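All protein chains but one are shown in place.
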Amino acid sequence: MKDVISQYRIDKEPYYRAVSDEIAVYDAAYSVRMPMMLKGPTGCGKTRFIEYMAWKLQKPLITVACNEDMTASDLVGRFLLDANGTRWQDGPLTIAARFGAICYLDEVVEARQDTTVVIHPLTDNRRVLPLEKTGELVSAHPDFQLVISYNPGYQSVMKDLKQSTKQRFGALDFKYPEPAIEEEIVSHETGVPREIAGKLVSIAKMARNLKGHGLDEGISTRMLIYAGNLIANNVEAKRACRVALAAPITDDPDMRDALDAAVTTFFG
Amino acid sequence: MKDVISQYRIDKEPYYRAVSDEIAVYDAAYSVRMPMMLKGPTGCGKTRFIEYMAWKLQKPLITVACNEDMTASDLVGRFLLDANGTRWQDGPLTIAARFGAICYLDEVVEARQDTTVVIHPLTDNRRVLPLEKTGELVSAHPDFQLVISYNPGYQSVMKDLKQSTKQRFGALDFKYPEPAIEEEIVSHETGVPREIAGKLVSIAKMARNLKGHGLDEGISTRMLIYAGNLIANNVEAKRACRVALAAPITDDPDMRDALDAAVTTFFG
Amino acid sequence: MKDVISQYRIDKEPYYRAVSDEIAVYDAAYSVRMPMMLKGPTGCGKTRFIEYMAWKLQKPLITVACNEDMTASDLVGRFLLDANGTRWQDGPLTIAARFGAICYLDEVVEARQDTTVVIHPLTDNRRVLPLEKTGELVSAHPDFQLVISYNPGYQSVMKDLKQSTKQRFGALDFKYPEPAIEEEIVSHETGVPREIAGKLVSIAKMARNLKGHGLDEGISTRMLIYAGNLIANNVEAKRACRVALAAPITDDPDMRDALDAAVTTFFG
Amino acid sequence: MKDVISQYRIDKEPYYRAVSDEIAVYDAAYSVRMPMMLKGPTGCGKTRFIEYMAWKLQKPLITVACNEDMTASDLVGRFLLDANGTRWQDGPLTIAARFGAICYLDEVVEARQDTTVVIHPLTDNRRVLPLEKTGELVSAHPDFQLVISYNPGYQSVMKDLKQSTKQRFGALDFKYPEPAIEEEIVSHETGVPREIAGKLVSIAKMARNLKGHGLDEGISTRMLIYAGNLIANNVEAKRACRVALAAPITDDPDMRDALDAAVTTFFG
Amino acid sequence: MKDVISQYRIDKEPYYRAVSDEIAVYDAAYSVRMPMMLKGPTGCGKTRFIEYMAWKLQKPLITVACNEDMTASDLVGRFLLDANGTRWQDGPLTIAARFGAICYLDEVVEARQDTTVVIHPLTDNRRVLPLEKTGELVSAHPDFQLVISYNPGYQSVMKDLKQSTKQRFGALDFKYPEPAIEEEIVSHETGVPREIAGKLVSIAKMARNLKGHGLDEGISTRMLIYAGNLIANNVEAKRACRVALAAPITDDPDMRDALDAAVTTFFG
Partner (left out) sequence: MKDVISQYRIDKEPYYRAVSDEIAVYDAAYSVRMPMMLKGPTGCGKTRFIEYMAWKLQKPLITVACNEDMTASDLVGRFLLDANGTRWQDGPLTIAARFGAICYLDEVVEARQDTTVVIHPLTDNRRVLPLEKTGELVSAHPDFQLVISYNPGYQSVMKDLKQSTKQRFGALDFKYPEPAIEEEIVSHETGVPREIAGKLVSIAKMARNLKGHGLDEGISTRMLIYAGNLIANNVEAKRACRVALAAPITDDPDMRDALDAAVTTFFG
């Protein structure tokens, strides 16, 4: 089973540009194994942050992209059938608890309630995971920690974490980085010059003001990196912005015009 | 099967600070094996109380975190397949009934109705559990008792226990502890000085007045312990309150301001 | 299979206090094996009555607590897998039909429609149960009788028995017993003196007037027995009434006050 | 497989009292194997009629009580697992088609649409039943006929047969029998004198006028037989009418009074 | 596998009375294997037409009656278990694609969307069917063609084919035949004299005007054949029309009167 866990180790330092004291706070939270919630919009760096922390703490990281069809079994495990009958197969949460990984449940609010309730006994002082189907009570490894992500601009009344779940987590707020930092990130990740990266960040700044006025979300750092990548591969800048920044997120003609105008301002 | 039950024994006295005569009433209820319902908000100590009582009575405790996707089979048991065909595997409720544990169904109202109806024959004078899939009629062990938790501020019309279920239980009301007691608990659990603990309790008192005026729930004792833990790990007090008390439960700017103001009053 | 049925025999006469001619009418109904419906509020003695009749008629009694996730297979049976392939396992209804038990479907209205339709061929002159999955047509044993319970104050428009089901049953109405009889029952079941039992019955009488004016159901005989049990175990009477009569059924402050006032009138 | 079908043969002439030319019309329909629909209220004799016709035509009768959780597999068949792998098990419709029985789908409208569509190829000139799971195309036996029942006072807009299903059937209308005939039936089935039977029929006549004015359905012939049975077993007539006619179908105090008044008129 | 396909061959010419150039158009469509949609009301001859064309083109015809509980697996195939483990069983669509049959999906709109999407790759120039469960990519046999039926008067907004499905088919419109042709059909199919058949057709014409004014659908050619069949079996004409034309499709007294009046006009 050592092999199962070793594939989740992060050998190379991920590129992460800190924006505040988030690394120190997370260190303190991990030292008491406090369950943590990373809050913020899509594509702002939450996943990269947890990868960085896992590397810094030298702990394996098991990431699960949650979805509304995911069941508790997908997290906890299930019986498989082999030549000698059924055999229990640990799910990612059980592997993490058993071998001492950080378990990162991405967009946990998408999951059905049973997946969120199944984590409760791992988040209070018992730190146990009852495998009801086998009758085993797994005591979490001392290194185990539970982390979830949460997009506050995203939850409907119908689909939100229960208060009794939220109260089991400390929380760190994430936003898009400040312009200078974001410019540094885009340039680092794509290889385009700082000047080009700066123009892309300026376009994003204008577009983010459209959030709630025709756009559901602003343009994320990830999208700027896509645009930068196309430019670095010889696609003309305005065309690259169309393909990577505008076309994916809106088909509304007015929004398209507004985004084109922003692009023209900087790449006119 | 002795091993199955022994893992549910509580060897070490759990820290529990009584707030009223709840221990004596529970003793009386257990002496006639009356099914009990623990009512109160999330994080106020219901789970800790039942752990304490199980330790005091020297009975194993089987806790099940209920959820809306849980089925009667998750409680009662199911058939597994091995080399000789199907084999019955007792669920947690059946193990508790068979071996004489206290079975604690946490947030039972979240479960589907079949999980609540399946407990009926265990709560009247028959004290039996029919395993319909095997045709066995399990008579409960003399030590068996059923306990459920229930959060009164939480149930919708759509999702509540049926009257015919409620009437099968005696009930104990729980609240957040009085300030002096809560201060004692926070200090004991985190190691922060009584003065710091007292400030955290005062912040919680202010925040609990916001319940129903922008907050769905007040700040629980558990959250105060989280904040204390961060402070004890050298996170600055105001930052710790933000991470542990405010950020997890609200994203509303007004509520954030109100909570920040409360924090500044004591840690300004 | 004799063992399967013998566990459902009732060896000891259950305590049942008749309130009218219900025993004679049931005897007549059983003599023509008329399917019967026991109607009345929760906790008024329907289950005890059918246990008593099963003992009196010396027939095994198979009780099934119905619920909305119960399927026809839970009643009729299913295929299990063993070393030689699938093997049919009779469900409780099939066992009752095959071996001549009284089958009592408690709160049948909670079950999905397929469970109610599956009983139709057992309730007309054919008295057969087709096991569609095996192709067997089970002819009911001459002793077999079907009994269901039904709480009239409880059914919504959405969830009621179909007329074509109701018309297949004779029906007996049950109510809470007259005060003198209820006092006798509470004293007999708990060992408290008739005077204490009488006070509990008087409290129940006042509380039952609140049904429909803030309480969904009145206080049942079962709850009075719970209160008596706590008193017999040295819990102070007012506290016992709070734990056993008020706290389980309401969290409304006004209702709590009204119930407390009723308790104070008799135990002040 | 001969044994499978032989259990569906009706050896003894069922008691059936014809009310019109329904026997002759059915004979003509059967001679061209026209699929038939029996329409009428619950408990008016549809099931008894088809049993009689099956006996008269000397064909086996396979009756399926349809319900909303029934699937096409419940009608057509399924794979079972035995020591040599999966084995196909014909469902009741397939057995009927293969061996030439009359297949009677009782309350077919309750079934899910797939059960109604699965019968389509059996109702047009192909008279085939494709078993999609085995790849077999079963040609119906020359004796096979499909019959369904339908309660017109019962269907909601949400739950009705599709036009494309209805048009595949001839239809016979059934009502409660004329008073003289119903009196004859009740007396024959219960052994009570014609005078008592006549009074029961008169009560039914009054009660049937309440249909749509507080009662969902009238009192059926079946219920009159229940009342007669209790009377024949020495239950007093008014009590028998309460148990068999009023209590099963209504809890409304006004309706109870109206039915009691009708009973008093004849058994006062 | 030759046997699987041979049972779908049509050896005898089906009786089909052409009403327009539908045979020539279909021939052209088949020559380029254009997927076809047959549109028209229930019972107007769509199924008979495709049977005739399959006979004329000498291709096997696999008909699937679609329904809302049908899954993609019912069309494409599934794994079965035998002594050596799982074995793939082709579904009707896969058999048709593999062996070159015409696959006729009757009332395809009733099926769940996955059944309609699964046909997409078979309807564009790739003509492939990916069996995702086996990883096989079935290239359609050169003779394979896909045909669906569609009742335009029938679809609700909720349940309609997607535009991206509709655009993959050529379409032929069907109506009830002209009176002279319909008279010829009814007489041919039932053996009643042309005069009787003509009266039945006239009744149908009157009834079809009631569509949308109290009747959901008109009387189909199939129903006229039913009526003719009963008349040919010595049921009196008015009674036959009641059983075959009126009773199956309406219980509304006004509609019954209107249909009776139409019948009396011709068979009075």
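Should a chain be cited, it is by its letter among A, B, C, D and E, assigned in written order, with residues numbered from 1 in that chain.
Everything that follows uses one rule, which is that contacts are C-beta pairs under 8 Å (C-beta built on N, C-alpha and C of every residue); 3 or more make two chains touch, one makes a residue touch a chain.
This is a predicted model, so every value here is computed, not measured.
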Touch assignment to the omitted chain, from E:Ile5, E:Met53 or E:Ala72, lands on E:Ala72
Where chain E meets the left-out chain, the residues are 21, 24-25, 28-29, 31-32, 34, 37, 39, 71-72, 79, 81, 84-86, 112-114, 116-118, 120-121, 124, 130, 132-135, 137, 152, 163-164, 166-173
Against the hidden chain, chain A presents residues 4, 7-8, 42-43, 47, 63-70, 74, 78, 80-84, 89-92, 95, 106-107, 110, 151, 154, 216-217, 220, 222-223, 226, 229-230, 232-235, 239, 243-244, 247-249, 251
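Note that only the chains that are shown with their structure count from here on.
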When centres are defined as mean Cα positions, the distance from chain A to chain C in whole Å is 52
The positions of chain A in contact with two or more other chains are none
